[in-house]
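To keep things clear, I will list the structure first and then write my remarks on it.
Omission of a single protein chain aside, the complex is shown with its protein chains in their original locations.
Let's look at subunit A:
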């Protein structure tokens, strides 16, 4: 126990230093990459791990030194780090505002998780990238030309960076949502989405009645409403097409898979006699005698089986034509073998005298 306690802070400190270094490097590279410098204030600064503060909970100030089992959690809403006991204490009874001063986000306990990356900026970027990649999941084969695909990829990257650097977040979010919904609607045209039914409510929401409790559809409505004079997401414009958020040139229209055929218990096979018709009863005295013989009918022996077999065997070789053999795909075997077989059969049949079959 004491060993763990003495070792843990050291190890973490080293990690924190590493994280801090990589973070500063990354953020400088981010600035180089982005053409527009984000002017917004950075809420991350509060939770940016200082050298030694990463082991101290920012909310209750308890330190890992005293409690080696302490776990830190973050919420992807604002990425402020706090210890597990604080999360339990504050959020057990439902959503509550983030306890970090200056952060007004409403957080829910369910969303808290341990961070994967030491650097919370990277954590956030990975989350955003994951989300964007989920919504923008087109492939090269979905586009007509390579340049269209490249343009699409560029748009995707632009959306990603906009979200990461907090440029035009509301507008980008709105478009992304519209795109997600449009994709969903395209995949499943018969489904009705909850938002359509709730539509009038959404328009009634004003800036003042902005609800803090955000979940699912409400969250989306609130966002749509709060982003000012955004058009109704499901409004249909003059051309009769729904706003899909983004329009990509050269994007192929998704073809619906062909409807499934009803299940065929015979799996496409059919065996019907074609050169002859079977009668219900073929009246031969010696044969019908068996019909009334209990030794036969009790066991399920059926004269019909017998004479259908006799007919089949009498006519079986007829109407087998070389041409048919070539065309018919034979089981899972290749056509080549089939024709070979047919050819050898034909060769063998050459010297058969067909004059007096009967």
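Details
Heads up, the rule we're going with is that contacts are C-beta pairs under 8 Å (C-beta built on N, C-alpha and C of every residue); 3 or more make two chains touch, one makes a residue touch a chain; residues count from 1.
What we mean here is this: contacts and distances are computed from a predicted model.
Taken from the listed names "SNF5/SMARCB1/INI1-like protein", "Ubiquitin carboxyl-terminal hydrolase", "Signal peptidase complex catalytic subunit SEC11" or "Serine/threonine-protein kinase crk1", the protein name that UniProt assigns to the chain not shown is "Serine/threonine-protein kinase crk1".
Although one chain is not drawn, the whole complex shows that of A:65, A:117, A:248 or A:296 it is A:296 that touches it. Interface residues of subunit A with the unshown chain, by the touch rule above, are 260, 262-263, 265-267, 269, 271, 273-275, 287, 290, 294-303, 305-306, 309, 312-313, 315-320, 324-325, 328, 330-333, 337-338, 340-342, 344-345, 347-348.
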